[in-house]
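Structure record follows, encoded as structure tokens.
Omission of a single protein chain aside, the complex is shown with its protein chains in their original locations.
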Amino acid sequence: MLLAVTQGLGPVFSWFFWITFAAGLGWLLWMSITGREVERRIIFLFMGLTVSGAVLAGIILPVQETTVVRNVFDTIEGLSEGDRVLLSLDYDPSGAPELEPMAKAVSQHCFEKKLKICYMTLWGTGGAMITDVIALAKVDFPDLVYGDDYCNVGYRAGNEAVLRVIASDFRKTFPTDVSGTSLDSLSVMNGILNCADFKYIVAIGSGRPGIKEWVEYVVEPSGALMGSGAAAVSAPQLYPYYPQQMNGMMGGSKGASEYEKMLRRVYPKFKSSRAQATEIMGPQTVAHVFLMLLIVFANISYFLAKKRKGASA
Amino acid sequence: MSQPNQNSPFCKIFPTLLSALFLFTILASSPKTLFAQDAETSVIDSTLENLVPIPARPANVKAKDHVYDIGEKVDVSWELSPDDTTGLRNVVGYIISRRLDTASDFDSVGAVFSRIASLTDIGLTKGESYQYAVTAYTSAGAVSETSVSNSVTTEQEWFDGDKFWQVLLLVIIAGSVAYFIYHAKKGKPMFLRKIAGLQAVEEAIGRATEMGRPILFIPGIHDMDDVQTIAGMTILAKVAKQVAEYESRIFVPTRASLAMTAARETVREAYMTAGRIDAYRSDDIYYVTDEQFGYVAAVNGIMTRDKPATCFYLGAFFAESLILAETGNSIGAIQIAGTAMPAQLPFFVAACDYTLIGEELFAASAYLSEDPKQMGSLKGQDVGKVVAMAAILIGAVLATLGSEEGMNIETFNSAFHAFWGVFGGGE
Partner (left out) sequence: MNRKVLIPIASIIVFIGFVLLKLDWDGADRTHELWEALEVTAGGFLTLMIFSFLYKDNAFYKFAEHLYVGISAAYWMCVGFWSNLAQQAIPHLSQSLSEALGQPFLGYIWHYWIPVALGLILLTRLLPESMKIGWISKWTLAFIVASTAGLFITANLQANFIAQIASTMSLPLLPDWTGFGDFLSNFDLSYEGQFVKMFSNWVIIIGVISGLVYFFFSKEHTGWFGRVSRLGIWVLMVTFGAAFGYTVMGRVSLLVGRLTFLFRDWAGVIG
């Protein structure tokens, strides 16, 4: 399998790479059995090599779908042409590797279903993220018309206060879109008075304000239907809100890759589009295996040391 | 060959069904309906488009001001068209339109599917009078006659009656907080259990002094609007006082500008109480940047360059928790952390010497400051926990006995739903 997945590197180099790597692992095991300390930098180096090797090899592994993610997909799948969806991208460049694939996949799905998207962000650095996602989605849908198919209302300062207000009156906080055009002249926003007027809200976020605030300030008071995409770091603490307060959630790259898979299963035309999260999951899994090995090695070392101590005492 | 079993259920059901169907047909095609249909076809036979059967109109349209709103909603209800679930059965939906009492034309405000007999219209103006009209339509595009409602004037209510139980719970919890604060202010002794991480604080400061190295204090990355930052500041007051007494040095880099001002004030006051205001350096407490990882990068730099002997991370943290705690660990500092961010606790637990888990942060802050307000809120929140535990236990037992997903015993069914409803469930 290793050979198959490293064809991209050229056979000699990939052989060389993996043999060296296996030898390195052996060395790590030997170090831990003999109870020697391994410098942290060497671990960093190993980690870097593992992930680099896997990225260069372009490993793609199968992804299993879960209900939590499928609920988001099915909700969008169940909407009908012309329905409006609110997509809030509350993250910055550091969250982008995990969250951009979600935003892209959800956008592609919506545009394929001819739904209209309103993009917004609660993060000052989120404006650039929106532009990126729109550009990515437009690769497959070059004919999208701004104002008719989607719009971008951008960022407004105020964190939770913004949500509190848009839950009952969208235009009070966002009277205009990001470039100063009145929302009344955008057909996407026709008849949208508050958050509950959107058929579905997808909040994609990596911190505060983010998904938790969406639940507290929009879903609870207005009863809007919401799904979410969370950075892996904050995903565990958002599970209590599922399924009552949000009907689905994509957690980290895994959630994003599941969505990408569903999208490609239902709409094979997207198979040619880059599946960013699925690309991440290959190296990700390799890194996880490496980490597990490290944990095993460290435990061997720990228990052996304990035993030695016990013997000498 | 055996004879077909004459007693098989199918043999009995089939004739029964047939006769029922027959009876139903007779009843349904009563002279009135038969006549009406005949008349309709005979009159409008002539043009092609009128061949489409027109459904009967929905009757009895009522408009009512929506209760518990700010005067922006009206509930519209009607009786289903006789051709919806019965009769012609060709109704696919209803169109609802509205007009101001003074206007003459109706504007469409929405449509619902068949079998739905109500709609809440929103986005109205308080104090205006409106009238509604409802029309049934078919998939072939035929539209029934319109039924017009009474006129309704929107009204604003002062309170949202749906939130009665929420207010009651708030009163119970906030009331017990107020009660305990009142008690604490009177100087009555209050019991708070000991928190393991706290004894370590003094030791850690002492160690830094012995080593002649500074102390780093991070009050989280949130602003003063987060109660965790405030708890962090309360502990900072205690820490700074001790630092002043030991003649050590403390650095407080902050991510929020308001947090910086608050931290300066806190530390200054602490130095003042310790009687060492001359040793206070406001430049040691400074704003770095609002950008999360920019801030972390800067703090990392401070750690590796100034090598503090003790690091405190008390407040709200996000992704930076592990980066900070790891760097602190690599420079060999004693680390005491505390946060109510569930996602970050694992890293602090793994990489720090002591961790105040979740509410322990607030408890520590209350314990150290002996501030009646904090003590009172902590005790009041304990009441909230009792309420939650009791509610969950009672609810779970009732759900087991009475809910549809449980044993579904009828006697407990309504009890469960009533109890669940108090907490907003089942909507």
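General observations
Going in written order, the chains are labelled A and B, and every chain counts its residues from 1.
Rule of thumb we're sticking to: a contact is a pair of C-beta atoms (placed from the backbone, for glycine too) under 8 Å apart; a residue touches a chain by one contact, two chains touch by 3 or more.
Remember, it's a predicted structure, so these values are computed and weren't measured experimentally.
Among the displayed chains, contact with the absent chain in the complete complex occurs for A, B. Contact with the undisplayed chain is limited, among A:P142, A:G180 or A:G310, to A:G180. Touch with the chain omitted from the figure is made, among B:S77, B:T146 or B:T261, by B:T261. Only one of B:G175, B:G294 or B:G332 touches the chain withheld from this view, namely B:G294. Counting over the whole complex, chain A has residues 8, 41, 44, 47-48, 51-52, 54-56, 58, 94, 96-98, 124-125, 155-158, 160-161, 164, 175-176, 180, 182, 215-217, 219-221, 231-233, 235-237, 240-241, 244-245, 251-254, 279-280, 283-284, 287-288, 291 touching the chain that is not drawn.
Residues 165-166, 169-170, 173, 191-193, 224-225, 258, 261, 288-291, 293-295, 297-298, 300-301, 304-305, 319, 322, 342-343, 345-347, 349-350, 357-360, 363, 378-379, 382, 384-385, 388-389, 391-400, 403, 405-407, 419-420, 423-426 of chain B touch the missing chain (whole complex, contact as defined above).
FYI, only the chains that are shown with their structure count from here on.
Our note on geometry: chain A versus chain B, Cα centroid distance of 23 Å, whole angstroms.
Chain A contributes residues 40, 92, 94, 125, 193, 206-208, 231, 233-234, 236-237 to its touches with chain B in the complex.
Interface residues of chain B facing chain A in the complex, by the touch rule stated above, are 122-123, 222, 291-293, 318-319, 330, 341-343.
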